[in-house]
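This report refers to the structure that appears directly beneath it.
Let's turn to chain A:
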Amino acid sequence: MGHFASFADFLQMGKHGLYVWLSYGIGLFVILYNILSVYWDRRQFFKQAKRRLKRESKSI
Partner candidate 1 sequence: MNFFLAALRRDLLLTFRRRNDIINPLAFFLMVGILFPLGVSPEASFLSQLAPGVIWVAALLASLLSVDGIFRSDFDDGSLEHMLVSPQPLLLLVLAKVTNHWLISGFCLALVSPILALMLFLPSEGIKPLIFSLLLGTPTLSLIGAIGAALTVGLRKGGILISLLVLPLYIPVLIFGASSVQAGSIGLPIQGYLALLAAMLALSLVLAPFAIVAALKISVRS
Partner candidate 2 sequence: MKIKFPRWFYRLASPRWFYDITSKLLPWFTIIAFLLIVIGTIWGLVFAPADYQQGNSFRIIYIHVPTAILAQSCYMLMAVAGAVGLIWKIKIAHIIAKSCAPIGASMAVLALVTGAIWGKPTWGAWWVWDARLTSMLVLFFLYVGVIALTSAYEHVASGDKAAAVLALVGVVNIPIIKYSVEWWNTLHQGATFKITEKPAMPPDMWIPLLIMIIGFYCFFAVILMSRARTEVLRRENRSDWVKSLVERY
């Protein structure tokens, strides 16, 4: 498997497994956070806009 002899080796990354996997984990977290924040932002806008449209159509 590529550079590593076994899957266990791969997980261990020499002695640096903790650091490498921590970095990639946090990297994944930040990427997901960016994606999700876009999603939440968009959903929130549509919710508010819907409510607003309802309110305005009532008041007319």
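Just so it is clear, a contact is a pair of C-beta atoms (placed from the backbone, for glycine too) under 8 Å apart; a residue touches a chain by one contact, two chains touch by 3 or more; residues count from 1.
Criterion applied: all candidates are chains of the complex that A comes from, given by their letters.
On a predicted model such as this, the values are computed, not experimentally measured, just so you know.
Going through 1 or 2, you find that the chain touching chain A in this complex is 2.
Against candidate 2, in their complex, chain A makes its touches with residues 1-4, 10, 13-17, 19-20, 22-24, 26-27, 30-31, 33-35, 37-38, 41-42, 45-46, 49-50, 52-53.
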